[in-house]
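Every protein chain of the complex appears in place save one, which is left out.
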Amino acid sequence: MSGSRTDAYVSADLYARLQQFYARQMGLMDYGRPEEWAATFTEDGVFEEPHRLEPLHGRDAIRLSARERVDRLAAEKLDFRHWLAMLDVRPQDDGSLRTRTYALAMRTPRGGALDIFAHVVCHDHLVEADGSWAVRHRHIEHDGVAGEGR
Amino acid sequence: MSGSRTDAYVSADLYARLQQFYARQMGLMDYGRPEEWAATFTEDGVFEEPHRLEPLHGRDAIRLSARERVDRLAAEKLDFRHWLAMLDVRPQDDGSLRTRTYALAMRTPRGGALDIFAHVVCHDHLVEADGSWAVRHRHIEHDGVAGEGR
Partner (left out) sequence: MSGSRTDAYVSADLYARLQQFYARQMGLMDYGRPEEWAATFTEDGVFEEPHRLEPLHGRDAIRLSARERVDRLAAEKLDFRHWLAMLDVRPQDDGSLRTRTYALAMRTPRGGALDIFAHVVCHDHLVEADGSWAVRHRHIEHDGVAGEGR
């Protein structure tokens, strides 16, 4: 996502809605509700995180992967948190949105210390759905990985 | 705080006001002004952080505890920062608000290195007061602690 710095800002209304969308979406994963999290993707949604897994095609694949992850974290007794910030939004001509957010991944083992272990950048393509948005495409780039779209 | 993902988002106006409320409230503690910080609680406000201290009942108890903490940090020459993010807001039928925010606690000793040492989740019950909000009840859950409302 490039786009010059003179690009217009989106409205406060849209910006605040997207901040709430992301706070809730990430909360669903962090609170062990992967099915609801997967429901924030479109039926044909794609999730790409090259550094960590094979691309996931379709909401069903996304749901299964998320369920496995949540179960693994629960088995390991890890509290996991996704922090998103520095949201930038670029409306597209067809009414969809392209967003870029910075994200920190952190975990705390039961009785252990906080570990903020990765910074990634989340590039989303969002389409409207039921008065909110759904993710049609998510691409996660990991900092520190050569060739990750910098 | 549960509430399904289809719950409506709050207005940009409310969301931005709450973001400002939290930025200022946390800044008061970080900048060593515990009396003003305590004034953001209601007279009968309750502060609960089970992992760290006994529940505090009433603004006076909250103020005393905050003053002690600020003095201790000053004596230890520690710069302390509270970061809040991922704000989610659920309006209640009586006009009050329930909020959930993620929070990172971090400190830097004089001449030393930054230490981001805990992730917690802040659950607030807010009521309107003088055109802003006051905290009637705050519950802080620490990640990594068994039984902390996950």
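Order of writing sets the chain letters: A and B. Residues in each chain are counted from 1.
Assume contacts are C-beta pairs under 8 Å (C-beta built on N, C-alpha and C of every residue); 3 or more make two chains touch, one makes a residue touch a chain.
All values derive from a computational prediction rather than experimental measurement.
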Per the touch definition above, residue among A:A16, A:A39 or A:A66 touching the missing chain: A:A16
Hey, which of A:A75, A:A113 or A:A146 is the one touching the hidden chain? A:A146
What chain B residues would touch the chain not displayed? 11-13, 15-17, 19-28, 31-32, 36, 39-40, 79, 81, 83-85, 106, 108-114, 116, 130, 132
Quickly run down the residues of chain A that touch the omitted chain. 4-6, 9-13, 15-16, 85-89, 100, 102, 104, 116-119, 143-146, 150
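Convention: only the chains that are shown with their structure count from here on.
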Please compute the C-alpha centroid of chain A, do the same for chain B, then give the distance between them in whole Å. 25
